[in-house]
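Below you'll find the structure I mean.
Let's look at chain A:
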Amino acid sequence: MLEISGIRAGYGSMAVLHGVDMRIDAGEIVALLGSNGVGKTTLNNVISGFIRPTAGEVRFEGARITGLKPRDIVALGIAQVPEGRKIFPNLSVAENLELGAFRRATANRRQNFDRICTIFPRLRERLDQLAGTLSGGEQQMLAIGRGMMSEPKLLILDEPSLGLSPLMVEEMFGLIGRINADGCAVLLVEQNVMQSLNVASRAYVIEQGHLVMQGDAAGMLADPQLRQAYLGL
Partner candidate 1 sequence: QGQTVKIGVLEPLTGNLAYNGTQCAAGAKFAADAINAAGGIKSMGGAQIELVVVDAQSRPEIAASAVDTLAEAGVVAFTGASASALGLASSQAAAKYDLAQVFSIGTAETIVERGLPNVFRFTPGVNKCTSVALENLKQLNAAAGNPVKTAAIVHEDGPFGSNMAKIMAEQLPQQGIEVVETISHPTPHRDFNNIALRVKASGANMLIPSNYLNEYTLMARALRQQRAELMAIYSILGGAASNIKFVRENNDVAQYVMDCNHWYDPSKPESQALAASVAQAGLDLTYDVMVSYATIQVIADALERGASTDRKAIIQTLAASTFDGSIMPYGPTKFVNGDNVNSQPVNTQIRGEEIELVFPEQYATAEPVFPIPREG
Partner candidate 2 sequence: MLEVRNLSKSFGGLKAVSDASLDVPEGGIVGLLGPNGAGKTTCFTMIAGFTRPNEGTVRFMGQDVTGLPPHRICALGMIRTFQIVQPFAGLTVQENIAVGAYLHHHDRTEAMAVARQVGKRLGMGAMLDRPASSLTIAGRKRLELARALATGAKLLLLDEVMAGLIPSEVSEIVGIIRQIRDEGHTFLMIEHVMQAVMSLAETAYVLNHGKMIAHGTPKELVQDPAVVEAYLGHGAAARLQEGHHA
């Protein structure tokens, strides 16, 4: 469904990604692993159209999407839950969610709204609270909920478990499974390496802007090299 080939990108003169190839098939969960600052978020932003790559291309469902505007990419069915959440702090929780369906799935807005409130009862309790006053975890739920409002075909989650309690993390991984079960492909960037690999079907490991490892998630989990580097075991 999503094919990335030879992507190079960076900020100003600083190159961050040095030719990344990657593939996500419909309906699968792909984990993207790597330590801090290796370029995972940068890659997400290339896919979503926020950063123009200096080389390479991204294809979605066969069509080239490099160079498209973020809003057009959203319209095609790629939603991102960004690092740092980027919710609308001065809007209410309900308004935040509704805006999630700005470009896509506008017709099913009510349905999806209810669905998300059921998944995150905490949000339902706070529909009229300003999003900026939510606790860190609540904000994370809101960001995911907002991303799901557009019924994406591919959901990019950038560190969704950041700041969530273990219970919530667990729920979230369960949730990712459910979202995926509904047919939505997921690109998961996570620091929670173990759990990501548990839920993902395949995984990529990125280091200093290069892909250094890829393959079947279960296989990776067993890889001693990876365990050493990323789990400190």
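If you want to know what made the cut, all candidates are chains of the complex that A comes from, given by their letters.
In this text, contacts are C-beta pairs under 8 Å (C-beta built on N, C-alpha and C of every residue); 3 or more make two chains touch, one makes a residue touch a chain; residues count from 1.
Keep in mind that this is a model prediction, so the values were computed, not measured.
Student: Just to confirm the interface: in this complex, chain A touches which of 1 or 2?
Tutor: 2
Student: Going by the contact rule set out above, which residues of chain A touch candidate 2 in the complex?
Tutor: Going through chain A, the ones touching candidate 2 are 11, 33-37, 41, 83-84, 122, 133-138, 140-141, 159, 162-171, 191, 193-194, 229-232.
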